[in-house]
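With one protein chain removed, the remaining protein chains of the complex are shown where they sit.
Right, chain A next:
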Amino acid sequence: MFELLGIPPQALFGQVLLGLINGSFYAILSLGLAVIFGLLNIINFAHGAQYMMGAFVAWMALNYLGLNYWFALVLAPIVVGAVGVVIERLLLKRISHLDHLYGLLLTFGLALIIQGLFRNQYGSSGLPYGIPPQLAGGQNLGFMFLPNYRAWVIVASLAVCLATWFLIEKTRLGAYLRAATENPTLTQAFGINVPLLVTLTYGFGVALAAFAGVLAAPVYSVNPNMGGDLIIVVFAVVVIGGMGSIMGAIVTGFALGLVEGLTKVFYPEASSTVIFVIMVLVLLVKPAGLFGRPA
């Protein structure tokens, strides 16, 4: 049996797969950020808080309404997306003509408020949320035991990522959206309701975060800080992929999950920093990111 740097190949396959699973969370989250930034020019720092809200809505649906995971998967994005719509209409719309930094500050403040409110109500140690019974158990792949739920996470996130890419890049609605970003005045002149498109896009980006939150609820602890810990990494993913690039966000999300997973095997202490090291290197060589078009 050959070994690679002291790690048997079986173990390595397992780690690659785990990296991809974590990458799917990065991919959905960075996709939402990329959609919002690419089409609205808003740096949405509340994304982590919205991801956390998705997980909490799943928990609330189960405990207050008795609705299971599958309902939550549909319900949470709608509820949290609606909150996003309200935020866009009430707050973000008013600062859309200002510099990016104002949007960043506003959403960062919102994130702190939302996290604080949830912490006051539910505490910081988290809430229990089980794996849906249909996805309990796992498969023995020979080189590792793959829980069914993790397999579902990869499938679901890939499907959602590709559907979003298709929607924005290949459909008529996507074309309107891109036109509205490019030249809002002209697009409006063709009779397209641009402000409505903008609001719905923000709501959609937020809904993606909430969807990721529901996916995460059964495997990570559902607690108010779950998004805050993740959002910085996700921003690094978006920057590496190229701000605003849809495909860039998806590919980089999965790829960086993989890199992080491998770092956990070879030098675990660095696994929380490796993504930032890559970010620095990429910015030095390609300042617009791997998939970004230079401005």
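The rule is simple: a contact is a pair of C-beta atoms (placed from the backbone, for glycine too) under 8 Å apart; a residue touches a chain by one contact, two chains touch by 3 or more; residues count from 1.
Quick note on the criterion: contacts and distances are computed from a predicted model.
Asker: The chain that is not shown, which UniProt protein name from "Spondin domain-containing protein", "ABC transporter substrate-binding protein", "Signal transduction histidine-protein kinase/phosphatase MprB" or "Cation acetate symporter" does it carry?
Answerer: "ABC transporter substrate-binding protein"
Asker: Going by the contact rule already stated, which one of A:Leu215, A:Leu230, A:Ile250 or A:Val282 would touch the omitted chain in the full complex?
Answerer: Answering carefully, the residue with contact to the hidden chain is A:Leu230.
Asker: Among A:Gly109, A:Pro128 or A:Pro287, choose the residue that contacts the chain missing from this document, as touch is defined above.
Answerer: That would be A:Pro128, which touches the missing chain.
Asker: Take the complete complex as the reference. Which residues in chain A touch the chain that isn't displayed?
Answerer: Missing-chain contacts on chain A: residues 8, 11, 14-15, 18-19, 21-22, 116, 119, 123-128, 130-131, 137-138, 144-145, 147, 149-150, 219-221, 223, 225-226, 229-230, 261, 264-265, 268-269, 271-273.
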